[in-house]
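Missing here: one protein chain of the complex. Every other protein chain is in place.
And then subunit A:
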Amino acid sequence: MLGPPIAVAVGVLAAVANPVPSDTNTARVLIGALEMALPLTAGVACASLVGRDPAVEIQLAVPTPYRETLLRRTVVTLGWAALVAALTAAVLIATGWWARWPDNHGVIAGQLTWAAPTLALGGLGLAAAAVSRSPGAAGALVTTVWAIQQFFAGLAQQHLPGRMLYLFATTRGADPADWTANRLTLIAVAVALVALALVVLGRSERLISEDDE
């Protein structure tokens, strides 16, 4: 619950502490908090949804399938992140900071700035957690994918898969012409990963055997 608001707060702090005195740069940091920090918190939160139930046997015995319970948890987790992101975006739009970043892609489609990476990292977190049954491993994978794209932003732009799967295409040096295809690819990947997670979670007996604690 704390993750998304903290992500926004860190972004605002970074914008205030930004030593480059330019409105464009401040706007980039603020929108960057929505595109970088907030999806990371959502992804790690989704990575922590599996493997934490102290009495998973009871969960598996109730009429609601466990994967449906996890899907509801995912919806709540991503919904909370989306609410915080949408409210922050509304504030940025109302105060004019949204418009000060030239590659903002408009008020409506521009919301894919945070929605696409949030869904992609959320899907990755859930799928990794479903496969590994370990919040530690799934969280490590999400943070590593995020960090690799941060460390090697330039290299990711040099080939098509890198450009399409790049999480920070709005605020970190991607070609604006690729933006829509990039956002749709991330959403498609998110759908595929959630589907994979649901298939894996369908074999619920995995959850009570060989616990990777």
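Annotations
Here is the rule we use: contacts are C-beta pairs under 8 Å (C-beta built on N, C-alpha and C of every residue); 3 or more make two chains touch, one makes a residue touch a chain; residues count from 1.
Please note the rule applied: contacts and distances are computed from a predicted model.
Per the UniProt record, the absent chain's protein name among "Iron-sulfur cluster-binding protein", "NAD-dependent epimerase/dehydratase family protein", "ABC transporter permease" or "Electron transfer flavoprotein subunit beta/FixA family protein" is "ABC transporter permease".
Residue A:155 is the one among A:87, A:109 or A:155 that touches the chain not shown.
Contact with the undisplayed chain is limited, among A:50, A:141 or A:164, to A:141. Take subunit A: the residues that touch the chain left off the picture are 2-3, 6-7, 10, 14, 17-20, 37, 40-41, 44-45, 47-48, 132, 134-137, 139-141, 143-152, 155-156, 158-159, 162, 212-213.
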